[in-house]
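Only one protein chain is missing from this complex, and each of the others stays in its spot.
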Amino acid sequence: MNMLTDAAVEEKLQSASKPGVSKMVGKDVTVHYGEKQALFGVNLEVPEKQVMALIGPSGCGKSTFLRCLNRMNDTIDICRVGGSIMLDGEDIYDPRIDVVELRARVGMVFQKPNPFPKSIYENIAYGPRIHGLASKKSEFDEVVETSLQKAGLFNEVKDRLHEPGTGLSGGQQQRLCIARAIAVSPEVILMDEPCSALDPIATAKVEELIDELRENYTIVIVTHSMQQAARVSQRTAMFHLGNLVEEGPTDKMFTNPDDKRTQDYITGRFG
Amino acid sequence: MNMLTDAAVEEKLQSASKPGVSKMVGKDVTVHYGEKQALFGVNLEVPEKQVMALIGPSGCGKSTFLRCLNRMNDTIDICRVGGSIMLDGEDIYDPRIDVVELRARVGMVFQKPNPFPKSIYENIAYGPRIHGLASKKSEFDEVVETSLQKAGLFNEVKDRLHEPGTGLSGGQQQRLCIARAIAVSPEVILMDEPCSALDPIATAKVEELIDELRENYTIVIVTHSMQQAARVSQRTAMFHLGNLVEEGPTDKMFTNPDDKRTQDYITGRFG
Amino acid sequence: RDQIQIAGSSTVLPYASIVAEAFGENTEFPTPVVESGGSGAGRKKLCEGVGENTIDIANSSSRIKQSDIDLCAQNGVKEIQEVRIGYDGIVFASDINGPEYAFTPADWHNALAAKVVKDGQLVANPYKKWNEIRADLPDQEILAFIPGTKHGTREVFDEKVIVDGCEENGTLEALKAANAGDEKAAEKECMALRTDGVSIDIDGDYTETLARVDANKNGIGVFGLSFYQNNTDKLRVGTMGGIVPSVETIASGEYPVSRPLYFYVKNAHLDVIPGLQEYIEFFVSDEIAGPDGPLAAYGLVSDPELAKTQEKVKNRVPMGALN
Amino acid sequence: MTDLTAMPAVVDSQSRSLFKRGERTRRRHAAEKRFRMIGLAAVIFGILALFGLLGSILNNGASSFRQTYITLDIHLDPAKLDKTGDRDPEALRKLTTFSYQPLIKMALDALVEGKGVSVEGLTSKDLEGMISKEAPAELRRFVLAHPSRIGETVTFAFLADGRIDGYYKGRVTMATAELDRNVTPEQLRLADKLKDAGVLATRFNWSFLTAPDASDTRPEAAGLGVAILGSAYMMLIVLVLSLPIGVAASIYLEEFAPRNRLTDVIEVNIANLAAVPSIVFGILGLAVFINYAGLPQSAPIVGGLVLTLMTLPTIIIATRAALKAVPPSIREAALGVGASKMQAIFHHVLPLAAPGILTGTIIGLAQALGETAPLLLIGMVAFVREFPAAPPGGFFDPASALPVQVYNWTQRGDPAFIERASGAIIVLLVFLIIMNLGAIFLRRRFERRW
């Protein structure tokens, strides 16, 4: 399957080579789960209004890093985070910052779809409601509809908006969670394998969405599909065993990586 | 990415064209979730000692059909199943049959990884223990190790076998669930997107495993990756909106499908 | 606070509630609140201090103790009136369908004490049946339900039945000899009861004793006279020293096992809590506490010296030192 | 593959059918069946125990809702009631119930004569004894309320004495009456005749639910009015305080508190409070609420506070267990869309934990409703005849409580009280069920699996 048209390559090169302000910066990020160290001093900048892909073998720390970016790791008792992470120049691990505000600005789609045990409608309306993004019924209806539309789920569920979100198929749940995340229009969207349970068409739809979102939002996406990384991202970071192996413009990473491990990984010779 | 060597095609053609006894046969299978009908009279034969792939867009009923094959749908209150499904010529929906034995013979890997809140070791030893496949500590150790090996997880977790399985990364959990399922060596293994959270290397490893298992076991796999379906399966069934669109030898399906929808789906023009 | 608050003895409670009810019915004052919680606790509450959230009257089935008076004084409760309302008879009764019993204190001591004199020897209690103690007692296994040590009744039982019986049957002498003449120690040993399940302490009330007698037909229970009088169809009362317990025999002092009942009034509350003075006068009036009053009808042995009490109450005479 | 295939296959497909069970499977199924049967047996045991207890309570207590009445025509004789003839209320009030007794006696004599139902050997004292001692009080109340009717003849339905009533409930028989010094066979015979004459009847007894307690001499007049009010007041306080405080404390401990020594101390503390005997809470209540804070004796407010403290551990333990059981993915989902921790908990976790919280509340309140011991020390185990006022003032008035009434009545000498105690238990259980209905209903609505 051919993934990149020439035009697309052109565009990607351009956008990637733009100096680009850094939206988020991680410095020497280390993470421990109890005794076990999961990240070893990761330094990574996430450029604004671009898509950054995190790749690497299973268990290498991608989700862990992603969860650091909106302090989702706070919820795991045994998890300790070191180093610093900046959002627009402010340290998000500063005790004075408001985690809630942070998370409102840095939204997340989790690896395992986790819809609320509520109706589909409520799943999506929840975020806008707590952030006061809508107040009238019609506004909510609209947010719900557009979010579902964007996630490519609306047609499938439009007749059952008031049935529980947990009764959806795996892929539907995943799209529901994407819709839920974009409904609050955060500045940064973290997506942990958003297409893992999706068929090619739904995947294409989500990728389209990501491309669209890039105009206004910064996106970090974890993916196992090299093709997907190549298709949607401008920059790619490669993790291995808790280390950041290398980071750079996506096309460079996929054509001419600096590190042997990256090379091996993307050509499938790893391990 | 090139997927099929000529030799492989050859082999596939042969095994698929073998008349092959049908291990499982679904006749007019219908499924309702409450009011909503999810499957509309599906007729499908699963040949013995082959790999059958189920493909189709998200929400089309693949998981539903798969769950019918070992009566996993019994656990969903609102789910009603019609039609009949045979295993070795015996109707598995016959009230007199033994569901436990059925499930022991037809194992399952779920779409969302669901490790038990126990240690990794116990997660795997659980099946052999209840089926009495091992009794001595050393036997269990061996089953655990080989199962984890096969699922390509052993190296990552060998130092933490007694830590909880829920503390693994998404992909690791998925492999743990695969290891758990094969540890009881069922006759038929149902896998619902076993590689969705896996990186290419781990995926390759699992695919290798599937290929190996095919010698002795019958395998049904749901996948969204056409490439994967093409690589591992001998036969492919295509679902759409709760209907079985078409079923046939994998290479035929991917090269010369009868149905327009299949064609569209595998070439990504669907929608 | 508008209501009189009374607390204390559960033995006095029925009488106090009869009076309270009548008082509420016949006067403009609200019906007093009568708590039960034990004499000790009632006196403690009385002595908690003066003030609206302390009680006015403590009912007691035994005389106030010096330590209580001290506690009262310490908390500013200086004047207390002691009002004796009558006597409570204590009877021994068994199931109505069982044999008749004619006891003496000596029998009871022989039946329940840990050590008794048998054939001139001080031995651990060997008796299993009543007729082993005395041939004219029924051929029944010994099983007694006696008040637990929390009850004032137990004190009376110990003193007027067990210790007297101990003396009567000569065990006291033997014990005194064994204790090198120490009277106190001997008396204490007199009161030590056997622990082999023949004598069973009841910490509950008479209804529990009745239920136990009901469940163990050969058991004998210790009851208050009024309780017995309410259950004459279920219980057969035993005589003590040949005397049948009744209001009359107790009033006359023939029947030995009885005790006086009291209540104690906090004088400081007298003019402050509305109706308090009226209540105590009402209580000891002839209409109520006299031999023909409702209390006597219910089983209270009325006090022959009631008139004296009425006089004292009228004059609010505080009690003097304990003698 | 060798090692996998080397393992004995669970089922040899060629030789084994789904319809035939292997030896091991059979054993497992037997175990399954046993387990299930044990479970069913346990449920049946629980329900049987309940029905056994309920049955005996109902059997003993149902009759307390019916009472025997004797209809009498009383001539309100001015010569006896109002010698001056000026209907001066002061003077009328001075007249005690003892003066009303003769009126009843006269009416009884007249009745026996009029109906011609005399019974041999019946003394006039026996005759008087057939009417409840409550009757003169009732009469006096009537006269005080309607002084103008002095001189008229008014029909009253008086309660029959407890023993007569017991005769119609099977508690008293001719045989026991022989032995019973409170009732004679003659009285019973007369009662039968009066019944035939339509003067004596047994009917539903509302006053059992509305009247206050009565003293030991009139079991037939004793009711639960004050106790029901007292219990209702206390339960109101308990519910209003213990549910929010308990849930709030659990949320803090389970969701917010840092895991440190202090939290451990609080945790052990709460667990330990559950083991503190209820009477010790009474000691606490006496010391803190009455002696220190100066709240009144015997008041529902103190009872309510004490029971609140007693109920809290139960609610907290149940709530914490329920909160623990909510999977973390739910919290993450909420936090991930930018909900604050507080919002995540109140919007998502609490609704999912609601069944457990409600269970804790149901059990805690049930326990509080049936508790006597702590009330003993704060003066609520008492004979109370005055009704407490309406809340909030009534919270400070003396009151009784349902379990207290049960406790009191089981201690009384007259066996008629045993029946009433059982009746009180029935009322208590009905009260309990009514109180819990809402919670049970809510719990069913919130129950869901995910």
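Order of writing sets the labels: A, B, C and D. Residues in every chain begin at 1.
We take it that a residue touches a chain if its C-beta (ideal position, glycine included) is under 8 Å from a C-beta of that chain, and two chains touch if they have at least 3 such contacts.
Rule of thumb we're sticking to: contacts and distances are computed from a predicted model.
Comparing "Cytochrome c oxidase subunit 1", "Heme exporter protein B", "Phosphate transport system permease protein" or "Dihydroorotate dehydrogenase" against the UniProt entry of the hidden chain yields the protein name "Phosphate transport system permease protein". One chain is not displayed; in the complete assembly it touches the shown chains A, B, C, D.
When the missing chain is restored to the complex, the residue among D:T71, D:S207 or D:Q367 that touches it is D:Q367. Considering the whole complex, the residue from C:D68, C:D107 or C:D164 that touches the absent chain is C:D68.
Within the full complex, the residue among D:H29, D:K115 or D:K193 touching the omitted chain is D:H29. The chain that is not drawn here is touched, among residues B:V25, B:M52, B:L87 or B:M108, by B:M108.
Contact between chain C and the absent chain runs through residues 1-2, 9-10, 28-29, 37-41, 43-44, 47, 49-52, 60-62, 65, 67-68, 70-71, 76-79, 148-155, 158, 188, 191, 195, 197, 200-204, 208, 211-212, 214-216, 267-277, 318. Counting the whole complex, the residues of chain A in touch with the unshown chain are 98, 100-101, 130-132.
Although one chain is not displayed, its contacts with chain D can still be listed: residues 10, 28-29, 31-32, 35-36, 38-43, 45-47, 49-50, 53-54, 56-57, 244-246, 248-249, 251-253, 256-257, 264-281, 283-284, 286-288, 309, 312-314, 316-318, 320-322, 324-327, 340, 342, 352-353, 355-356, 359-360, 362-363, 366-367, 369-373, 376-377, 392, 403, 406-407, 410, 425, 428-429, 432-433, 436, 440, 444, 447, 449-450.
We take it that only the chains that are shown with their structure count from here on.
For this pair, chain A with chain B, the centres built from the Cα atoms lie 28 Å apart. A straight line joining the Cα centres of chain A and chain C is 83 Å long.
Within chain B, contacts with two or more other chains are made by no residue at all. Residue positions of chain C touching 2 or more other chains: none.
Looking at the complex, you find that chain A touches chain D at residues 70, 72, 75, 77, 99-101, 103-105, 107-110, 112, 114-117, 126-127, 130-131, 166, 177, 180-181, 183-184, 186. Contact residues of chain D toward chain C in the complex are 93, 96-98, 133, 137, 140, 172, 176-182, 214-217, 290-291, 294-298, 376-377, 379-386, 398, 408, 410-415, 418. Within the complex formed with chain B, the residues of chain D that make contact are 1, 3-5, 7-11, 13, 16-19, 21-22, 24-25, 28-29, 32.
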